[in-house]
Each structure stands twice: as C-alpha cells, then as structure tokens.
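Heads up, one of the protein chains got dropped from this complex, but the rest are sitting where they should.
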Amino acid sequence: MSRHLKEHGTPAVPPPPVSPGGLRLIVEGFFTQLLSLWRVFLHLFARRATIEYPEQKPYLPPRYRGRIVLTRDPDGQERCVACNLCAVACPVGCIALQKAETPDGRWYPEWFRINFSRCIYCGMCEEACPTYAIQLTPDYEMAEYDRRNMVYEKEHLLIAGQGKYPGYSFYRVAGLAIAGKPKGAAQHEEPPVDPRSLLP
Amino acid sequence: MSAGDARSATAPLVTIEIDGRRYRVDPRRNLLEVALELGFDLPYFCWHPALGSVGACRQCAVTQFKDENDTQGRVVMACMTPCADKTRIAIAHPDALEMRASVIEMLMTNHPHDCPVCEEGGACHLQDMTVMTGHAYRRYRFHKRTHVNQDLGPFVSHEMNRCIACYRCVRFYREYAGGDDLNVFGAHHYVYFGRASDGVLESPFSGNLVEVCPTGVFTDKTYGESYTRKWDLQQAPSICHHCAVGCNIMPGERYGRLKRIENRYHGALNGYFLCDRGRYGYQHVNAQGRVRHAALRRDRGAARQPVDADTAIATLAGWLAEGRVLGIGSPRASLEANYALRALVGADRFHRGIDAETARLDDLVLETLARGPAQIATIADIEQADAVLVLGEDVLATGARIALAIRQAVRQSAYAMADAAHVPRWQDHSARLLAQEVKSPLFVCTPAATGLDGIATRTYRGAPQDLVRLAQEIVHLLDYTQPRAPGLDGDTIHLAHTIAEALKGAQRPLIVSGTGCGSAALLQVVANLCTALGRSGRKPWLALLPSECNSLGTALLGGPGLDAALARIEVGEIDTLIVLENDLFRRVPAPRLQALLMRLSHLVVIDALATPTAEAADLLLPAGAFAETDGTLVNYEGRAQRYFQVYVPEGDIRESWRWLQQVARARGQDLGDALDALIAGCAGSDPRLARIVDAAPSARFRIHGSRIPRQPHRYSGRTAMHAQRDIHEPRPPQDPDTPLAFSMEGARTGAPPAEIPIFWYPRWNSVQSVHKFQQEIGGPLRGGDPGVRLIEPGPGGHYHDRPGYRAPAELETVWLYELFGSEELSVRGDAIASRVAAPYLVLHPATAARLGLTAGATVQVEAAGQRWQAVLRVSPTFAANVAGVPRGLPGVPTFATGTVLSVREVRP
C-alpha cells in the first residue's frame, strides 16, 4: 500500500493529532457537552413541529406532487392523446397505455393504467406531457390495504376539470384535423392551399 | 454500395480530409455517403442509399476548401460532391453549421406541431435531424401553409402538412418502383405529394413510402390502428413467410399483439424495401378467432372441447403408441418443425405436405440450382443483370421483391451510358436524364400480362406449353446441337432470336422462372437454357421461385408427396394422421379429401390458423404463428435463414416443433427440449442441410456473458402493463431456444447480423440508422449478410430431353397469381383482404367469343366436379384457348394443374 502511494507521489495520510490542547481541551469539551445537554433539555418546552395528521391537515401547494390525474380540455374532451411520452419518461415504468383513434382522427388512450404501488411521484410524466393532460395533484391519501387497489385505470384517473392549466387545448394548436377543426383552422394556420393552382 | 454501383470493379482509393483528419475513400462515392460511413453525423433528407442523390433538400451542407491554403471555403452539398483526390471539407465549419441550421428552420416553418399525434414520432428522421442541427425553438411568427390529406387505401396514411418536400416518395414510387398513381402537384411551397384524387395506392410496393418518407407524411395505417411507439415494441429478427424470396423483416409486438412489420436490411436480399404482401400480411397473427388452447374431440360427431396441454400431449402420445400413424409436413412450416414430425413418426411415415406434382417441381428447382452452371442470383445480383428473361412466372405476384429488382436491372444500360459520360451513378437525376428511355433487355414470357410488361423489351403470351416451345427454340439458337421446337410461327422464331442474341450479348444474363405455371417441362427447359448458355461460354444467373416460403427446405428434407399419403389412407392403412401447419384443402380437391378424412380415426392438426383442415381435426394443437416461433426457412436461392420468436403468445400456443418434442418425450423418445437439438438433428440428417447450424448463433451465444435484448432500452410500462392481471410483476419469459432475451437487459451492441433485433443508434432513432450497421452503405451488414447458402451450383451437366409438345386443350387451366389473394396467410388479415379480388376467370377475347361469353359476366366454372362462380375477364394479352384461374384466391377451389374447365354464364 505505502509503496503504491509512494510510486504515485501521494503523501501518506498523517496520523490524527493526539489531544493537542491537553487538559484544557478536556475541560472545555466537558462543559460544551454539558451545554449541549442543557440546550437539548430546554427543547422539552419548545413548540412541537408535529402536525397531528388525521385531525390536522397541512396546507399543500397546488404544485405538490401527489395523486396523478388525467384532465380534460376546455371543451370537456380528454386531453390525453396517447403519445406515450409520459410512459417513456417514467423512471419506474409504472405507466402503460394503448392508443386508439376516434372516427374524426382524435387520438385518445383506449386504456390508461398507472400502477401507483410503483409510482415515485417524481412528476416526470407531467413534465413530459405535451398536452397538459397528465397532472400531479396535492392529494396524497392513497394508501390501501391491498396492493391491487393501487392499480388505477383510466376511469379512476380521468377527472372532469382542466387541472392546473386552464384554457389549453392541444388540438387548437396542432395541425391534425378533427371534427369541428378542419385543416387550416388551427392557430397560425392558413386555409388549405389548392395544389392545382400555379398562382403564387 | 449505393444505387446501381457495379460491384465488380474496384477503383483505387483517394485521400480526402474531413475536419482536419485524412481518410482513404472510394472515389466513386459522394461525400455524404463517405462521411456517414466514417461515422460522422451529417444531417440529410433527400439522399437515400437506394435512390441516390438529387440535392433537393440542401441539408447536408459542408464547407469545401479549394486547397491547403484556402481558409474561407465555400458551402457545398455533400451528397452532390464527388470524392475527388485531396478534397478538403469541414463538417463542423461555422458556415456549414449555420447553413444546416437555417435550412432546417426553413423546412420547419410549415410543420404542423403534431409530433404527439404522429405515428412517426420517436422514430422520425426529421426529429433526429432537427435535434442534430440544434433547431430547438420556433422563431417563425407567420402563418403555416396547410394541405388537405387524401385517403390512400388500407395500407398508407397521408398527412401532407408534415411534408418537407424532399421528393423521396415520388422518386421511390415512380422512378424506383414504377408506380404512376403517386405524383407531385403544385408549385413553390404549395407542392403536394399524393394522388390525382383519393384512392388506393396501386403499387405493390406502396408500403415502402412509410420508411422512405423521412417524416410522417406517409405512415403505416395498420400500425396506426393500434399504434405503439418504436421504443415500446418488442422486436426480434424474422423472415417473411409470404413467398419464397425470404425477405428479412422486423416484426414488433406489444401487449400480446403484433403491431407491424418493418424492413430488416439484408444486403443481398431485400435491401431497403419490402413488398406490401410482406409488410401488411402479418395481421393473421392477431386474428380474433385464433385457437389458443388445445382442443380434443372425444367422440365422433361431438364438438371439440378445450383440454390442457398435458392431456393433449398424452392423448397424441397414446394414439401414436397404437401405430398406423402418418405425418404430413408443410412448406410453410420451419425445417425444424418438419424434421421433428419426421423424427416422431419415422421417415417412412412422413410425407411432404404438397401434392406429388408440386413436389416434383420443387425437386426440379433444387436439382436445377444444384446442377449449375448457372449461378443462383440473389436480389442484389438480379439488380446487376444486364439481360433478363422472365419465363412463365408472374414474379410481381409470386415474388414481388424480385420484380422490383428486375426494375433496377433494366437500368444497366443507363448506368453504362452514365459511366461513359463520366456522370457518377449516384447522380440519380442526371443519370436518368441522360438515359431517357434506354433500357437493357428484358423479356417477359408469361401466360398473362404482368406488371413488368411496361419496361419489357418484348413480351410473349402463351400457355405453358408454348412457353416451353419458345424456350426450346432459344436453347436451339444458343446451342445448335439441340433440336428446334416444333411448329413455331415466324414471329415467335424472331422473338427467340432476339432473346438469344440479348442473352448472348450480355455480361450477366439472368433467367427468372419458377413453379408458378405448374409445368415440369418449363423447369427442365430452363435448366437446358442455363446449360446452353454455359456451353456457349456465358455465365448465366438463375432465379427460380418455388411456391412457398420453405418449399426448398422441405425439398431438401425430402419424402414422398401428399398423393402417396392419401393412397395409404385410402387403403385403410392409417388410423392417425398428423398434419403440421398445413391446410390440406388447399392441396387436395375437397370432395376427395373429405372422403379420405372420414377413413381416419384421429386427425391431429398442429396449426396457428383456423383452416378447414383444422376445423376437421379431432385433436387441435395451437401452434405459434411466424412471430411466435423460431425456426429455419430455406428461400428460393437455397439460403437457410433463421427467424426468431418476437413474443410469447397467450394461452397454450407453442411452437409446433415444441409440441412434437413434448409428444416425443411423453413416448420416451428424445428430440431434445429446445430448438438447438432439432437444428442439430436436422443438420445431421442430410449433408446438404449440415450448414443450417450456421444460419444464426446457437442459444448458447452470449455477448460478454449477456443475451441480446428484444426490448429497446427505453421500453416503457414494465411495472404497469401486467399490473391488472398480477400486481407482483411476473418474471419475464425465459428463452431456451435463442440468445435473445424477452427483456430490456443485455448486450445492445455487437449483435451478430442475424440477431439484430432493432435498428437504432444514438441520435438516429429512425430506420435511417441502418447505415450504422452496414459495412458500407448499401453493402452487407457488419459481419456479413445473414443466412447460409445450402446449395453450391455445380459445373452443369446434360440437357434434359426435349419435352414433347402437346397443344393446350380448349379451356385447359393456366394458373394466374395475385399478390393479394394467392397466398394463404396474408389473406387472413383485414388490410390485405380488402385488396383481394373476387374470384375471376380470364379468357382471350377469341375464346370468349367462341363460347358466347361477354366480359364482366358472372360465370359458373366447373373443374373436376367442383363448381364456383367467377367474374369473367376478357384480356387480349392473355394466351388464346386456355382459361386463366387465379390460384389460391379465396372462393376458388383446389384442383389439379391442367384440368379442363367447363364454363357457362349465370343469368340472374
């Protein structure tokens, strides 16, 4: 070991100093320990930090990362377009879904499953979601006696409202045509061109 | 090797400098190809290794310097710049970087902001290139141009707004694949890629648009119906089961459903493209009505009841112990499955699952290939042929990928012109402009019109007997020691002369034929043609198409045909008949077969499909479809190729050979309990099959101790996808048969070419990443192209005797083939089924007139006691006197080749 260190020119670790201050250190040390004891003892009369949970409930900010929900757009339609980005962002792989399509071309999840017994509430799915569909909410009371009850299907996840991001509708921005929004009707879109025209 | 490079010549290497480092490169390549091959990430769109360069997208900009002292440089397009000696370029030069960044920003101005709802997302070349150039934020504040989409039929979805106008689609569809219903319309930034009006894309290669398109304009419609991102697909290398070409494919699965087929590059075979039958023919695997549990009929006449696998195995073992057993194999089952059945019942009780006539044809194909002197042509070889004779085979319907290769072969004279004019072959547009309509010779001699007629030098229509006569005349013209054909008219003799001259004048003459006509004489005369060409000093190439994906494999395995088996049943010698992945109703006329099946005590069927044969079974064992099993197929060129299980299906479905292995075990016979035992046994059974062991590494193969994962490293939802069934995540299925794992874990790099489960490379998420797996662009995969050739052509031999000529009888059957419909498996999927024609009958106008029939009429056809209705088609390009019947089409019964029909019109 030492040969190895020497070869690499690394100085050996010096031995720890032996009680440099001698008696003074001992006396001082003794009293600082007593001081610690006294100060800790005084905490007997300090205010409790404990929030007495089921009786008292803490305030949680809206961006707290609790139960995951699927929200709807301002028109009341499902926001989720089954793009699979939340599933691939999930570090524990607890999101699975299958894409389906309505006759008018909207994508939606045929089924959407989150296994909350695996979820770590990291919020990566929400960050990855391009449509604000998946959102984490401040609800944390999800404990169950049976792990199987922690598997949430789409009907358990889908809520009626828009969640934290009111007003956003993916299909108003994206170029995909759906019922009531033909080609050229999305934001920043011109009406469809006539490719047979040679006019500029 | 890019479009049309002649592989024979090698040019001396030159030195070029990229980003200050020197490389020795091939001067016949362009800078883009070379840079990609050297591992540089240079963005591009319009260049495609098979389509060449046109310089349309301006994305592959690099800075080129005049000489050593030039510090300014100028921006050039790498794909349009040849690798001259001492070329100095910089990919990382600020000018080039800025150019590339602004080009992609311009391309993205009209892009519709819909990646989450785009099937290309996550496997998109446009996404990759956008990330590569660093264009992250949209600065363009104005409005986007939009287009209206078209309905392009059951195969391809259309979303025109995503287009970046690289022109790859029309270049592939029109110039490469010869389609004419897809075009580009409009001008400037209005350009529109689509059909003149909504409608089904007619080209049999339309599915390739999905892979050719660098963005999401053309996407796979069947995949979109139950879409899953590429990173979520569990994939394994597989082989197409829909014809004898044996294209390499990459099926992808999720949630127990086969989602799509993607092309798996093979340098010598399919290259970058598949036909639509191969790409969309997979849906039968997902069929709702598939049998997933073993079923047993306990009493004659009763319904079959599901039984567990052990009971089924014990039952079959019991029946086997009683003796009087016969096994019938199948040309659509793997070598291993056929071998396992033969080993279980004994060689003297094993019959090939084809009628004696087809068996004879397959044997003839094998014999002709093995005898020589013709070299067996791979598809890459076919593309190099400078004179092609298609004899009797409608290749576009029976082996479509070969027809696409023949389309490239006729460009050989154009390449010669380009070479003479010093136009590089990758300068695709220039080479095409230079050649105009010049084509190298192609002769299509078939009973009916084919899709290749448009590029053929001459066509000839005749019944198989007539084709034999024509070929015999060519043999005579090549080798005057051979007799002339009897009774040919002057035009035909002149044609024979033209063909003989073209073949003699070619460097690489190619003869394409097959078993499609059902004519042994035709195959013999093809062999004679090769012999004659060989004796006249040419080195001919030969491509012979058998009818099914493992026809040659079963021919190598040998055994008598189906007729002998039926004879044995007829005399009451047999109690138990085991049918392996075969629908006998497609092989034997139904009345006869039904009568014979009544004589059996037990009919055992091992199959993945709910065929009429399976319906009649007393014991039905559910076998895995192609994506659920492993095995080895032998394609038309005698190449043994292994395909691998993609996923473990639900229920008791297991590989047919595993059922047989387990039955053998129950009887105390040892056929092993994994694939390798059968491969070894099969290889040991015949020296011609010995090399199948080398088709892919064995199950013991490991990379640094690890298996090769079937799932991509981003595979999502592992802890949720089974949670509704079992909250305790079940252990992934183990795979005793292959070195692949049903897992995300394992070795992702260095997989042998036969076992690459996904084409993916950092920063290259789309199929364009395939160049990272190739030795050179367009060349073989690293480690060589997968599969081993079992047949080495010999030096040639004697001529077959000249077959006697017999004029075809009036209304004698001539087989016709449909790409969508003639093949058993693919028609069982919705997408292909929607393209299948109703039963029809083709007559020459003169014949029709003589019978008093009119085109479009519904006729009742009778053959050997079987009647069916068909729509009459009258075609002047069809051989006179005979009747064309689409073989295998749903609604057309089975009967022998050459049966004389009787036709009468049905009046409602």
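As written, the chain order gives the labels A and B, with residue 1 at the start of each chain.
FYI, a residue touches a chain if its C-beta (ideal position, glycine included) is under 8 Å from a C-beta of that chain, and two chains touch if they have at least 3 such contacts.
In the analysis below, contacts and distances are computed from a predicted model.
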Hidden subunit of the complex - UniProt protein name among "NADH-quinone oxidoreductase subunit H", "3-isopropylmalate dehydratase large subunit", "ABC transporter permease" or "Ring-1,2-phenylacetyl-CoA epoxidase subunit PaaA": "NADH-quinone oxidoreductase subunit H"
Touched by the hidden chain, restricted to displayed chains: A
Subunit A residues that touch the omitted chain in the full complex: 16, 18-19, 26, 30, 33, 36-37, 39-41, 43-44, 46-50, 52
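Note that only the chains that are shown with their structure count from here on.
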CA centroid of subunit A to CA centroid of subunit B, Å: 46
Subunit B to subunit A touching residues, read off their complex: 111-117, 121-122, 142-149, 159, 161-162, 185-188, 190-192, 224-229, 231-232, 255, 714-721, 723-724, 727
Residues of subunit A that touch subunit B when the two form their complex: 81-85, 87-88, 90, 92-101, 107, 113-115, 117-118, 130-131, 147-148, 150-151, 153, 170, 173-177, 183-184, 186, 188-198, 200
